[in-house]
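With one protein chain removed, the remaining protein chains of the complex are shown where they sit.
Our next item is subunit A:
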C-alpha cells in the first residue's frame, strides 16, 4: 500500500499559509499563492497534503487536456480530439501537477510526439505540463530557481489562460488556466517581479517559536513516521470536515457581494501602498470575497479586507513597510 501523505489538517500552526492555500483553492481566479520561508517549515508538506482536500469538477474523459464540457466544444477540433461521439463526462478531483525546477522547455509546453513522427511520419502534439495542469494546481518547489525560459512560458500562459505552442512544426493552442503554487527560500534569490505579480497571494512562513507548538510538531511528525496509515486515518475526519467546508465556500462564493464602500477602501489601500497597475486591487477583492465565503458569509466585511490585504499586498508593495497596510 502506498504511504499516505502527511495530512493537511495535522499541520501545527502556520495559519496564514494554510488559509492562503485554502483561499487559492476556493477561488482559482486568485491564480495561486507564493509561500516564502526558511527550510523545514512544512511548505511542501502543506501543498502535498492539500491534494486530498481538493474539490471535484466535471471533466471530459479520454484526453490529456482536462477540458470542461464547454471547453471541449470549443477546442476539440483544433486539438484533433475525437468529436464523433458525444463526450463522456465524469467528476474528477482537481489535480496537482509538479513542475520540477530542472524541467526543460519542451516538457513544459509539450512537443512533437517522437513515436508518431518516426513510425507514421505524422506531426502530432504531445502535451506537456501546462496542459496537464489546466484547471488544476501547478506546483513549483523552489520556484526562484526555475530556469528563466520556463518562467517566460509560465508568464505567457498565465496571462491568457491558454498555451500556444509554436515549435517544431507544431502550432497548437490549448487552454492552460491553473493556480500557480510556489514555494521558495528567499535566501537563495528572489523572484522576477513579473512572476511575483502573477501570484495572487503571498505568505511568509517561519518556524513556530512557541515551545508547546514545537513539541507538538515533533510529536505529530514522529507519530506519522511510526505509522503513516494509522496517523492519516486518525486525521481523516478533520480532513473531511475541511474538504466539506471548502466545498460549501465554493458554492457560496458566486453570491458573495462586495459593496461600493468596500471597493473604495480597496482602491484607497492600493493607491496608498503604491502598487503597480490594478491587479492588486482585483486580487484583494477576490481574496476578501473568498474569505467571506470561507466564513460562511455572503457580504465582504472590513475584517475580510484587512486580512485580504495582508495576503495580497506584501509582495506588491513598493514603498511602505508591511505594517503600514492592514492596520486601519
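Convention: a residue touches a chain if its C-beta (ideal position, glycine included) is under 8 Å from a C-beta of that chain, and two chains touch if they have at least 3 such contacts; residues count from 1.
As a working rule, contacts and distances are computed from a predicted model.
The chain that is not shown carries the UniProt protein name "Adenosinetriphosphatase", picked from "Amino acid ABC transporter substrate-binding protein", "Heptaprenyl diphosphate synthase", "4Fe-4S ferredoxin" or "Adenosinetriphosphatase".
Of the candidate positions A:155, A:207 or A:223, contact with the hidden chain is made by A:155.
Residue A:285 is the one among A:35, A:94 or A:285 that touches the chain not shown. Within the full complex, the residue among A:38, A:58, A:190 or A:302 touching the omitted chain is A:190.
By the touch definition given at the top, subunit A reaches the unshown chain through residues 29, 71, 74-75, 77-78, 80-82, 104-106, 109, 112, 114, 116-125, 144-149, 152-153, 155-156, 159-173, 175, 188-190, 192-194, 197, 254, 258, 260, 263-264, 266-268, 270-271, 275-282, 285.
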